[in-house]
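The complex is shown incomplete by one protein chain, all other protein chains being positioned as in the whole.
Showing chain A:
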Amino acid sequence: MTKGQAISLQKNDGGSLTAVRMGLGWQAAPRRGLFGSRTREIDLDASAVLFADKQPVDVVFFRHLVSDDGSVRHTGDNLVGGVGQGGDDEAILVDLSRVPVHIDQIVFTVNSFTGQTFQEVQNAFCRLVDETNGQELARYTLAGGGAFTAQIMAKVHRVGSGWSMTALGNPANGRTFQDLMPAILPVL
């Protein structure tokens, strides 16, 4: 799918989508020379901001791993990245059927906590997966994507009784999701 394209998360057979996972993966920084421990680690962070009527009411990120209602869960902070073979190094799981009724939008963001721009990170990607069947709904290659340290990746929002997803892919700059708030608000 392309930027700005919206897809409904209703399945064809009428059952609606119940769980999505946002995955983030990147390759650890290569070791440099003699003092191997002095490599400059790369720490990317995935966050999900929950909005009710354009007001942020909850956020799931590495300091708050489970939303109060338990419907959005972060699998835990990864500070260094993986081997870059396509697996998710951080993931956020959303149980859409249990999201509180007043939450109408969930925005997923990626930011570089250690400050490297996506140009400097290898094999970085983020994707949104339908957890029920493992199908990828959206995928962005972050690496080489420009001199940005953050991306507003996608939002899932309520449509009728179900959920719909819009791919955004807006580049932004910031260390944590708080810095991205000004960039998030226009896309709600």
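The criterion applied here is as follows: a contact is a pair of C-beta atoms (placed from the backbone, for glycine too) under 8 Å apart; a residue touches a chain by one contact, two chains touch by 3 or more; residues count from 1.
In this section, contacts and distances are computed from a predicted model.
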item	value
Undisplayed chain, where the name is taken from the UniProt record, one of "Sugar-binding protein", "Branched-chain amino acid ABC transporter permease", "Export associated protein" or "Cytochrome c1"	"Export associated protein"
Sites on chain A contacted by the missing partner chain, in the whole complex	15, 52-53, 57-58, 66, 68-71, 98-102
